[in-house]
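Removed from the display is one protein chain of the complex; every other protein chain stays in position.
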């Protein structure tokens, strides 16, 4: 891989993601296309799903012809895409994705993401932060991000309708649930399929739903963890992007587990968001292929 | 802790395990008793269950009076045990526990345990190996351990009755299920409660039951693991002694997961058995306290 | 251990730390003293250094007599301390330690510690932040902590004299070097022995000194890490408190290693500071005993 060069080069950087039936000639056809674009391959990753005979490919390329637009390359690629029956997309890394963050009362994941973003670790824009606890405003202000308080206690309001409007208003490409402890309604999960990323504070499929640390404590497990996954209509059942665990023992109280578990939550959430923002994730059969 | 000294000393080495309601004066009374035995504390561990206000204590001690027997110390301790309403036991480390191993067709855990035992890592006797696949005989022979083949295919036989008889015949203190893929009948789980240790090839409570690696593959988890636990009548629900995990990704086939997972199985099973053999485990409310 | 109870109780909470020659009767004498104080043991930890026959003990206790002061308990304990030739201290957990943080241009460890502190994870006061890069001021302001800029570029100034004055002015109990990339002069290392905690961005003793990630990249190691240690006059040779590692591979650039390594740095530094603030660390023969 040429990551460093990738960050250095002056030319337009694109990511070509392909998902199609497995066939011979695929790799040579695609690499020939890139060569003739003309473009250089910065990073290439392949995977084949054996049961479904499905092929997945990700290329980070650098377009060498300054006069060509991304649209030009897209239209040139279409015939190849048709020939191999591809689902595909070509994204321009210079167009930053918009990440909207939602939080409740716990700030550790929110602040962790905001500080990574400020440090340049996460290549995106963060147009707004939404929370149902006003004290999150402070952190939004620190990072100069617009803040919206949603009152879930108000009887007549429809908080998720407000959230939906904000996601649309800010044209979010991805919604990050930074320990947002409310269940998204099914119609929004469907509307934003593949765009909502949650961090769940357990090693799924263990301890889905509420109070996973309490459940882990009752069960007496020797490791706890966190799971970053796409949100679907089935609670905590969406495609898993990343997981992390750490060791505990009988002397750890639920309080200790909650404190220690934050490390897994922050790490798994940040990696998961990063993979999504860099178009490193393909989803197939409710599972993820992550070209990390 | 004085582990090394513990192995060096000439005097009788004992392990005193206590489990009782939490009360003030416990530690000072017990340590005073040990002091006056006379004995020295080699390793001391405490734990309190906060919800049940229950206290757990383990002492490795070295008896300094050569003329005293373990029976003498036991009878002297009884009054203190009664005063504090203790469940307790005093074991003599020089009396090796008898470990009976059961296996099916997979040999990795069996051979791993046998070789650790031969190297002196596991302080026990292994009076026999039982398997329902004759090819395990070879490994038993290598280590000069009697082997018993149990034919589960024979229509009229009662294989678990044979196993029960063998466990009794060899006076097993603990039964290790080294990837023994048969479900123990309830009455044997009850009869040998706290004496049967299983290694399950998943990170419980995820993927209990059959074919956990296949389930993990279907689910698309990013970490797989193994769980060493006591066997109870509820399948894969017994008290967890030890767990281990390792990272996988989308490119790992089920075959890769089975191969890689063996590392977790061997490690967790060996540690779990070791803790049991050294009287390091207390079981309470279907959870373990492990004074590792 | 009774950590939770420890946080709940109303009574005065004390930590008794003992370091003395190993002798029989120690544990029983100390636990009897605690019992008669009167106090209850909340958490007890022991360790014996086998080569030096030295005994280490830490007790978290709850003083039951409201009319007794810590000074009273100290004076009562002195005779026992003398009898067993103890080095010891009795600290009152309600008296928060003062942690002064030093930083350079990298903010990840600084902000991580500040946010843990704000969340109540670290039981201390942070009276000031010192840095030789003015942009750190912003973070100090966020958390309402006084900030002092030290100009290392000024020809005639003596920056470490200023730092020394600030440490004294704010009566720091511990100084945390949050990726402070300047070498402390020997006389300050000696003056604040056991009080300065550094996070080094390598798995020591590998890659001591400058640019450890570059050295690790050149060496081609497959794991990178971080080390939290006390600062002594020998650069990166002080007693190790905590270490953490993570896996890398050939595709990781130095930039990737720097980014990923931050996770280890934050985790090891936060745990190391926490152990120190809770009086969980004993130092002996340039090594640490950590009663975590």
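A, B and C label the chains in the order they appear, each numbered from 1.
Assume a residue touches a chain if its C-beta (ideal position, glycine included) is under 8 Å from a C-beta of that chain, and two chains touch if they have at least 3 such contacts.
None of the values given here were measured: they were computed from a predicted structure.
Though it is not drawn, the left-out chain touches A, B, C in the full complex. For the chain missing from the display, the contacting residue among A:47, A:93, A:148 or A:179 is A:47, taking the whole complex into account. Considering the full assembly, B:121 is the residue among B:51, B:121 or B:151 that touches the omitted chain. By the touch definition given at the top, chain C reaches the unshown chain through residues 47, 50, 203-207, 219-223, 225, 239-245, 249-251, 253, 286-290, 292. Although one chain is not displayed, its contacts with chain B can still be listed: residues 1, 3-4, 7, 107-108, 111, 115, 119, 121, 142, 251, 253-256, 259, 263, 267. Residues of chain A that touch the chain left out of view are 1-2, 4-5, 24-25, 27-28, 31-32, 34-35, 38, 40-41, 44, 46-48, 50, 247.
Everything that follows uses one rule, which is that only the chains that are shown with their structure count from here on.
A simple rule picks the central chain: find each chain's mean C-alpha point, then take the one closest to the mean of all protein C-alpha atoms, which gives C.
Centre-to-centre spacing of chain A and chain B amounts to 42 Å, using the average Cα coordinate of each chain. Residue positions 251, 253 of chain A each touch two or more of the other chains.
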